[in-house]
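Removed: one protein chain of the complex. Kept in place: all other protein chains.
When the chains are written out, they are named A, B, C, D and E in that same order, and each has its own residue count from 1.
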């Protein structure tokens, strides 16, 4: 499961600490003796799925390599209020300096994992994957997409380079050339690296069928009503993966899944999830 | 109004573009001729307050310095669905490459500004400021706090270095020394730079009074019920700024304001606002 | 055609200039008056395909924004000795400071484009694509893969994240589990993002057939002799893209292409091409 | 022997890993269990001189600090096919993620060291040094110059700031002032830091003599034929170091050395060496 | 006491080493065997207060993690010539490579701490704080302000964002609006974050009184003579903190302190302190 281990998160952790520490934690420096040691717990205050314990740990270690961090609950675990997620021991001043940044990561990612898990639960038993989109918070894409995985979702494109996705604005841009969907897909096939899949967004059943005949690998049904989706699926199932997209919320998601689509993509997973309530308490 | 102009956002824009462009926009490169020019509009799809038009513009210009961007609606303006926020003209491929990142910034910041504006509206006519907290998304603090300003809020601490804030965990850390609130505030005063204000978090009316007598500049009433808050305010008003904090939502905020506090701080402004729905459409 | 426009090359240009300028161009500073202006030409000294004129231009402009650079020969053009690639006018000292770094980029990338063009020429008329590999010079992958495109090749994976490629070392790692090729491909399909193609490396005709039946999107024939390749192609053609790989040089490439494979990947394009001889001369 | 230990290579290693890992090693993540451990060998597949084992090790450790790397063959050792260069033990997934980048460094640097060693061997027994030039791959200068040392060569200028080298373009730039070689060298001496040596490029025996009389520390004979070189050496030997440069290949290098020059500089060492064939195999 | 632990100094240490190592320590590499081990001492050559032992240690460890550094004298200790500040043991070449950069940090910061201590000594027994200003060396602010603390001073603003300070140029900018000091302070209060103190610079006793009545938190008496300062203090003492600023040197500082001001700010602490003489000697 893919949390990239390398340098990118070190830089983000550095930035987050830099923006929070500013010219230093004046309160702690004024009040807490440098030599004081304490223990503390990170505690869930609400029900949800935890994501980000490793990056929270990295935050504490970045502030003070000698802190001892015990992770009691791994990413992907469902928690309820009062569950202890991890235990920290070491210099009190280090714990307090790292607290807010560590929680900010943990609450944000757990919020996304928890929301994803709600969608995954809602379609339980159906052969469909819940996926994210590129509608992520700037600078946090890899982490947010990791949180979606943790919540049980699958990742859609990480970035513009790992699949062809022909969207309405591409078709609008080509409109003067009078190309059919087949011709557009053929051009994409010819001009792009052979290793990449081709997906195309369609708005009607008729377009969906034409897309299937063009040899597209994935067909996205954009903002269709349930009946149109069902018919489109019946016509093209098995010839390409089928994705539903556009305005799908928790109330509607099971009905969409029942149309037989393979994928349901939800922008709100990453752009509108609420933080999960989590806090740190000194013993 | 304070959007810092300098380098920090260039770096964030670079990161956001890098994570979205990956190995290049293969779809656009395959389909859209390099020389094609188009016009496009950024359009609101829901009611809210816009924040971030300048950083969205920076995203477009980073991708292509020759794009022409007209900002029709400035930050702080209230919009409704279908309002055109800005107009873009230039190479089609550049517009499409920048689209998602520009919207990700604009939707996130406008979401925060819109939510802040709802709180500000809810306390209209009362002498109180709505403020944010340090519960921000890692890497985005300065932008998110800017969006709070745009929504009509005031900023609380930017980071740990610009005010003393003695919180429950600090008091817990000092518990073995048997210090009174007055002694804690006096120690903070003595050990910290004279230019900084001192704020202390209290949980009861009695503590609030002791804090006011200690000469603290700001007193935070943490998670008090309305009646206790009202009594605390009556006892200490005028001797220090009074801040209400903890679990305050849109339903409760006016009642809290009516207790007479000077500041109400809301973590959810920055950690749980939903993105405002905004899209880009080629003409 | 995809030279990513954004920040990554600015950083590389900065590094290359920094490593070449060190503590400053002491020779030019000692000898050439700051105000002197000159014209200069960048001239090919051998036959080849040019790649990198834009990044060379960026180098000159990074040193001195006021230099005037005319590009006479665009990337992808075939040149012979004495052809003038571009003309530069402005401060003599700026031209001399930028010269070596600009040429180092241009010679390296043109070397790759020229070598790629030789392979593409060698398979002319056959329905096959010449592709690169991940065997690139550290730090230069995007530029080198761009040069391969310029030479008429197609890019294989940009990085480990944009396609599944199951190689011999993966199979070796799985060996204790007694999985068939079909089971390995099925596991990869289930555990990876739906947007990605799956490629698998095989060493025999038998494995190739099993791979085709597994539903793999691309099958790599690794170091097979021509006869085995031909038979494998006959058995699986049309069910998946077929790639030949391993020790293929200019002498052998046409024979390999004639077996009917769809792709031929050549590591030497990026790790062993010779620089194209190009120089700068003041008028 | 000078591989600078500090931060510059960490950055290059980070970049190289970032460009190769992209959004993550999806193949390994899908197939290889996180907990699996393996042993692997890095094996030479051809004859050559190894350079870069330490940076290859750094690549593995950057991906996973817990990998155990045993270096069996140090930089500077001559290897033949099947020699085991180093042994790696630890998480299989870490080994596979680091493999390509580690090999890209090792193959590139060993290619340069091997080619340098061929030149050094060709002039064996003669009192001459083989040196590199500033014609290096952008971003890799320090490493490539290190590889030249490993192959038995000496470094020429690391960058424009560590010696005065008056080249043909400098003389062309001064041409309107009617200065003699002596006057040019005198001006360079007067206007530059006293700690630096002065080298000048000449094209004829006459110029070489004038340069020797000017007090230049090093005189570069540019593209002279063997007879002219021999005569120039006889005239100026002992008064300055003498360097031969320009179009010298493996066939010609011994004859050039026999003219009595002190240094022979070869651009091709760094811009046109082929990668040495090296691979990694799981046990 | 506030030396921020995090990343900012790693970057500065990296830069300082990069600019000093350049293309490598050629002298040490040529002369000192890689395997040689030595012991060395860092020794004070003059009387002063030490600051920066930790960052000097970081420099040594950055060059070679295996060096053993014993700090014998902690920051804030007063030393005299020949006192041994720390002892280093390990590879000789590592010690010599790190020497100059480590000393450059230590001498610069100890120079500032020593000068600050002289001012603090000069006002001994009086209820006044010596503070720094924003007149720091570019890139070194946090370290220099730390050195001021070590010398017994207090920090004034770290940057423009942690307090309101209305200076003469602000008043000059507002001059056309005919505002009184009270109106200026009121506007600042209303338009800025509630957490920040407000300071205003005044030039006369009359302005000082008006400032006190405006509710400013700190009043800066700029370049006043002693008698005016004394009268201003008498008029406003207790209503705001009072700061003296402008052209105050070691000779004058006690007289200024005796006027009763609370703070005396001295730009020269950070922009004109002499380095403390410290050297490194191999045993």
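Here is the rule we go by: a contact is a pair of C-beta atoms (placed from the backbone, for glycine too) under 8 Å apart; a residue touches a chain by one contact, two chains touch by 3 or more.
Predicted model only: the values in this text are computed from it and were never measured.
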{"item": "Omitted chain - touching chains that are shown", "value": "A, B, C, D, E"}
{"item": "Full-complex contact with the absent chain, from E:35, E:82 or E:172", "value": "E:172"}
{"item": "Option from E:87, E:118 or E:135 whose C-beta touches the chain left out", "value": "E:135"}
{"item": "Chain not shown: contacting residue from C:45, C:62, C:87 or C:252", "value": "C:62"}
{"item": "Missing-chain contacts mapped onto subunit E", "value": "12-13, 15-16, 19-32, 36, 38, 40, 92, 96-97, 99-101, 103-105, 107-108, 111, 134-142, 158-167, 169-170, 172-174, 184, 187-188, 191-193, 196, 267-268, 271-272, 274-275, 280-282"}
{"item": "Where the missing chain touches subunit B, by residue", "value": "1-2, 4-8, 142, 158-159, 162"}
{"item": "Residue numbers in subunit A that touch the chain omitted from display", "value": "22-23"}
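The rule is short, and it goes like this: only the chains that are shown with their structure count from here on.
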{"item": "A-C or B-C - the one linked by more C-beta pairs in contact", "value": "A-C"}
{"item": "Distance between the centres, which are taken as Cα means, of subunit D and subunit A, whole angstrom", "value": "45"}
{"item": "Residues of subunit C whose C-beta touches two or more other chains", "value": "22-23, 142, 158-159, 161-163, 193, 196"}
